[in-house]
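Up next is subunit A:
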Amino acid sequence: MIPISWVFMLSLSLFVIGLFGVLARRNLLFILISLELMLNAVVILFIAASRYHSASIANSDGQIMYLLILTLAASEIAVGLSLVVHMYRQHHHLDIDKLNKLRD
Partner candidate 1 sequence: MTLFILLLMPLLGGLLAWYSERFDADLPKKIALLSLLLCWLPLIPLLSSMPFDASSLPNSQWLIDESYPWIPFFNINAHLALDGLSLLLILLTLLMGLVALSSAWHEITKRTGLFYLNLLWTLAGVIGVFLAIDLFLFFVFWEVMLVPMYFLISIWGYEQRHYAAVKFFIFTQAGGLLMLISLCALVGIHYQQTGILTFDYLILIQNPISGDLAFWVALGFTIAFLVKLPALPFHSWLADAHTQAPTAASVILAAVLLKTGGYGIIRFVLPLFPQASIQLAPFMMLLGVIGIIYGAMMAFVQTDLKRLVAYSSVSHMGFVLLGCFALNIYALQGAIMQMLAHGISTSALFVLVGMIQHRYHTRDLNKLGGLWLNLPKLSAFGLFFGIASLGMPGLGNFVAEFLILVGSFEQYPILTIFAASGLILAAVYSLLLIYKTFFGPIKRPHDSKITDTNTKEWCTLISMCFILIYLGLHPQPFFDLVPITLMKLNFIAADIGALL
Partner candidate 2 sequence: MTEYASLLALVPLLPLFSALILLFSKLPKLWISIFAVGSVASVALISLFFNVIFWQQSDFVLTASLGTWINIAQLKINFGLYLDPLSLVMITIVSGVGALIHLYSTGFMYQDNDLKRYFTYLNLFVSAMLFLVLADNLLLLYLGWEGVGLCSYLLIGFWYQDRKNNLAANKAFLMTRIGDTAMAIGLFLLFTQLGTLDIQEIQIKAHAVWSLNNDNNTMASLCCLLLLAGAVGKSAQLPLQNWLPDAMAGPTPVSALIHAATMVTAGIYLIARNSQLFQLAPDVLYLVALIGTFTLLLGASAAMVQTDLKRILAYSTISQLGYMFLALGVGAGASAVFHLMTHAFFKALLFLAAGALIYSLHHEHNIFKMGGLLKKLPVVAVSFAIGCAALASLPFTAGFFSKELILAQVIASGHSGLWWAAVLGAFITAFYSARLFFVVFLGQTQLSPNARPTKSMSLALVILSVLSLFGGIHPEGLKSLMPQLDTDGLSTLQHWLPIILPFIAISLAWWLFKTKRFGKPVPAFMQGVHQLVKSGWAFDRLYQTIIVSPFNTLCQVNKDDFIDLFYRLIEKTSGRLHMVFSKFQNGQLRRYNASLILFCILAFAWFISGELML
């Protein structure tokens, strides 16, 4: 078995890549993709942790969480993407720096 710290490192790097994507990208589509990336990083951590901390193999809490998050992510992306499509139709671009109408 690979040590847990490796999985940690993998999860952390995926999360930071996602975070960087959210902060640095200006395109709304890429921000959504980055968000997915961050969710996946968390999911990996969940599964790994449940494997390492269990008394028996029957502990499947991590997988359950994975399924939950997967559903959540799917619905989130559904709403998000439909918003993105609408936004693109209205504004013909997806630059969030320019999408600041709510400020006023």
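How were these picked? Simply put, all candidates are chains of the complex that A comes from, given by their letters.
To be clear about the criterion, a residue touches a chain if its C-beta (ideal position, glycine included) is under 8 Å from a C-beta of that chain, and two chains touch if they have at least 3 such contacts; residues count from 1.
No experiment lies behind these values; they were computed from the predicted model shown.
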item: Options 1 or 2: the chain contacting subunit A in this complex; value: 2
item: Sites on subunit A touched by candidate 2 in the complex; value: 19, 22-24, 26, 96-97, 99-103
